[in-house]
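Omission of a single protein chain aside, the complex is shown with its protein chains in their original locations.
Up next, chain A:
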Amino acid sequence: MTSIAATGLNVATPRAFVGPAARLSAPVRLNYPWKFSSVKRMVMSVKATSEGEIISDKVEKSIQEAKETCADDPVSGECVAAWDEVEELSAAASHARDKKKAGGSDPLEEYCSDNPETDECRTYDN
């Protein structure tokens, strides 16, 4: 605790002091990892789900639009085109779900599928 006070770092408001104290805050970060990395962690989790979220939002919006368009005139070209859009987006959403399930979660596996000859990825069966 005394070392933090000595560096002049105010632990109570970490964000305000990230700039000038960046180098000095490295050992502090190790002791209190949750205090400094919390912002980064939030950003990363938003990025990971955003593609699936984007498509899901689009599907929802397109269904709303299709219902509205078709309420006016159920046989018009606009109504049919709106439902076609719903279909296209639903297909894209299901692909995104399958891709996520198929495993974009292990970066080593992803890397090795692209570069099987590198040292990290070589397998010896016998």
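FYI, contacts are C-beta pairs under 8 Å (C-beta built on N, C-alpha and C of every residue); 3 or more make two chains touch, one makes a residue touch a chain; residues count from 1.
Everything that follows uses one rule, which is that contacts and distances are computed from a predicted model.
Not every chain of the complex appears here, and the one that does not is recorded in UniProt as "Phosphoribulokinase", selected from "Adaptor related protein complex 3 subunit mu 2", "Phosphoribulokinase", "Ubiquitin carboxyl-terminal hydrolase" or "TBC1 domain family, member 19". With the whole complex as reference, residues 51, 54-56, 58-60, 63-64, 66-67, 70, 76-88, 90-95, 97, 114 of chain A touch the missing chain.
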